[in-house]
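Only a single protein chain was left out; the remaining protein chains are all shown in position.
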Amino acid sequence: MIPNGNGKKTIVIPCSGIGKVQGLIAREAAYAAAAAGGGELLCLALLVSGDEEAVSRIRDAECITIDGCPKLCAVKNVEATGGTVAKSIQVIDVLKNHRGAELGTATKLADAGWAVAHEIAQDINHCESEVK
Amino acid sequence: MKRAVMPCNGLDKAYGVLARELALRLMETEGMHLICPVLLNNSPVRYDKDLADASLLVVDGCPTRCASKLAQKLGIAVAGKMLVSEQAKTAGVDVGESLRPGPVGMQLVDAMQAELAAQAQAGVDGQPAVDFDPPTRFLTVTYDKFVFKIPAEGYLFNENDCWVRVVGNRARVGVSDFAQQSMTDITYFEPTRIGAVVEQFDEVGSLESGKSMMDVLSPVSGRVTAVNTELVDSPELINEDPYGRGWIAEMELRDFESDKALLLDAASYSRTIEGKAAQAQH
Partner (left out) sequence: MSSTTKVGIISCSGEELPEGTISRLATRRVLELMRPGNTVTICLPLFLAGNEAEREFARKHPTITVDGCNKLCAKKGTEKYSGPVSAALVVSEILNGKCSCCAVSAKDRSEDDKEAVWLVSEQIAKAVDEIVAGEGETCCSDEEADTVACGCSTPVPGMQIQVAGKSVTIPGLGLIFDHLAETGLAADDSSGEKLLETVRIYHPIEPEQEDDYRTALTSAYKAYRRQT
C-alpha cells in the first residue's frame, strides 16, 4: 500500500483493451509502475462487476487510470463505480512523441512498445512521489 | 488584416530558439504583433486587443508543440502553423544543438519567412470555407461488430477510401469512416501545402496510427486552398468525426466533370467496402 501526501493510497487501473497494442501498453505500464512502488493494481472488470472488495478499495483511494484509446474505458468505468480519477493517462497522447515507432501487436510488444510502457510507468511513479 | 505571431518558449532546444528568431523577424520586418506564450498563459486578457480579429501564426520548435497546445487550450483560433523541426528536416538542414542561433539556423529562418511570404502571395490565407455542412443521413455497412457509415448524399468516394464534397467550385476532402476504423486511433496528421496544385489521386496529406500509415489521395484535381490545421494537434478528430470536423483539405476545383467519372457514389462505395471489410483484419 502506497499512501500519498494526503494519506490516500494510489491504485493503478489500466484498460487492458484486447483489440489494440495500446491496450497491452497500458497493461504493461501498470505492471511496471506497480512493481516500482507506484501503486496497487486493480482489475477494471472486477471493479465494474461490483466486486465488494474492489469497490471498497477505490472508495478512499486516488486512482490513476491508463487508457489505450480515446474511448476512455478505464476513466468511465472507475467514475461510474464511484472512484476518483486523480490522473488519467492516455497512451495515444504519449504515442504522439513516438512517431513512426514499431510498437508491436495486441499480444506482443516490440522494443518501442516497451519503451512507451516504461515511460508511462515512470510518469506514474514520478507523479506518485510528487504527492507524497 | 491584423496579424500576430506566437512562438513557443523553447529555451532548451535549438529549434525553440529559432522559433523565437522567426517570430522576432516577422515582428520587425512585417509588423506582426508578437505574443508571449508565458504571459498569454498567465494573463490571457493581456492580449485580447492584439488577438481580436487577428490572423494568428503559431511557430513551434519541436513536435511537443507547446504553443499550438496553448492556443488550443485557450480556444484561440489559429490561422497558420510552422514547425521548425519539420522545416529543418524537409530542408535537410542540421541546425546543431547550440542555444545561440548560428548561420545555418538563421538561413533556415530566412527560408521559413520566404515560405510564409509565398503562401501569402498565392492569395490564399488558409481560411477554410464555412458552408460545408456535415452529413445528416447515412447508409451503413455492417461486418461482424463493425458498422461503417457512408453519407447517403452529397459525397463521392475514390477506391482509396477518400471522400469529396463539392459546393460550387470548391471541394472539401477527407477519409471515410471505413478508413478511420481500419486505421484505429490516428496519432499523426501531416497536411499538404496550401497553394499546392494536385492531380486526381495525388497525395493531400498523410495519416499515421499505431497500426498503419495512409496517404490521403485526393479524389479530385485542383489547388489546395485550406488544410485542417486542427488535426495536427488533434488527429483523433478524424476518428471521431471523419465527415465533419475530421476534414483534411479544401480545394479549388480544376476539372470536376472529368474527375467525377472515376468516383463512386454512396451506394457503389458501400458495395466496395463490403468486399474490403471481409478481407480486412480488425
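For clarity, chains are labelled A and B in written order, and residue numbers in each chain start from 1.
Definition applied: a residue touches a chain if its C-beta (ideal position, glycine included) is under 8 Å from a C-beta of that chain, and two chains touch if they have at least 3 such contacts.
These numbers were taken from a predicted model, which means no experiment stands behind them.
For the chain missing from the display, the contacting residue among A:51, A:93 or A:119 is A:51, taking the whole complex into account.
Residues of chain B in touch with the missing chain: 144-147, 281. Where chain A meets the chain that is not shown, the touching residues are 14-19, 23-24, 27-28, 30-32, 41-46, 48-49, 51, 71-74, 76-77, 104-109, 114.
By definition in this document, only the chains that are shown with their structure count from here on.
Within the complex, the chain B residues that touch chain A are 63-64, 184-185, 187-188, 208, 210-211, 236, 239-240, 282. The residues of chain A lying in touch with chain B in their complex are 19-22, 69-70, 92, 95-97, 99-100, 103.
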